[in-house]
Structures are given as C-alpha cells and as structure tokens.
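Quick one: this structure, given as structure tokens, is what I'll be asking you about.
Removed: one protein chain of the complex. Kept in place: all other protein chains.
Right after this comes chain A.
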Amino acid sequence: MHLSHPLGAALLATSLFAAGGAVAAGPAPLAAQGCLGCHGPNGAGIGSGARLAGREAAELESIMRAYRADQRQGTIMNRIARGYTEQDIAAIAAYFAAIR
C-alpha cells in the first residue's frame, strides 16, 4: 500500500476502525474473507457467530483442525474446515490473531 499521502494514512487508520470494533493490520487475506459472512465484521463476532478476532493463532488453528477431523462437533464448521489447506488455516489464524 502506498501511504506517502498524509490524508491516505489518516484514512487508512480510520477505515480500519470501520469494521466495527476489530482493528486489523491490513485487509483480511482472501481466505479469511469467507469467514466474515458469519463471524461478524473483521471477525468481531455477531449474534451466534463467535468472535475470532484477537484470539491466539494456535488456538484457532487447533480448533479448525479438530473440526476438520470431526473431533469437535458443530452444525456446520466441520463441513467448512475441510475446504481449507494447512497454509490457508495458518494465514487465517494469523490474520485474526493480529486483530486488536
């Protein structure tokens, strides 16, 4: 991203707040974008959708692996987790973990 313009920098800083309480270091990797339709803006949590933002990457990764292996029960996450590679899961977990 090119932030030589002071207005651009200000805008970026504010726009990261626009997600509604979860402040990320940059745009979500595209794999993590798929999670935002159920887990709230930037993973902040919404309704019955658990908060993902700010949680330990290792915890998120191990939950995803457990869903994938059917060692953890869910209504839908088992079917979802099987669609992602180890690398996807690492990138997604790192992204949500970095949100403050």
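Observations
Quick note on the criterion: a contact is a pair of C-beta atoms (placed from the backbone, for glycine too) under 8 Å apart; a residue touches a chain by one contact, two chains touch by 3 or more; residues count from 1.
We take it that contacts and distances are computed from a predicted model.
The chain not displayed here is annotated in its UniProt record as "NAD(P)/FAD-dependent oxidoreductase", chosen from "NAD(P)/FAD-dependent oxidoreductase", "Transcriptional regulator, AsnC family", "ABC transporter ATP-binding protein" or "Aspartyl/glutamyl-tRNA(Asn/Gln) amidotransferase subunit B". Residues 1-2, 5, 7-8, 10-12, 14-21, 26-27, 30-31, 33-34, 36-41, 46-49, 75-76, 79-80, 82-84, 88 of chain A touch the missing chain (whole complex, contact as defined above).
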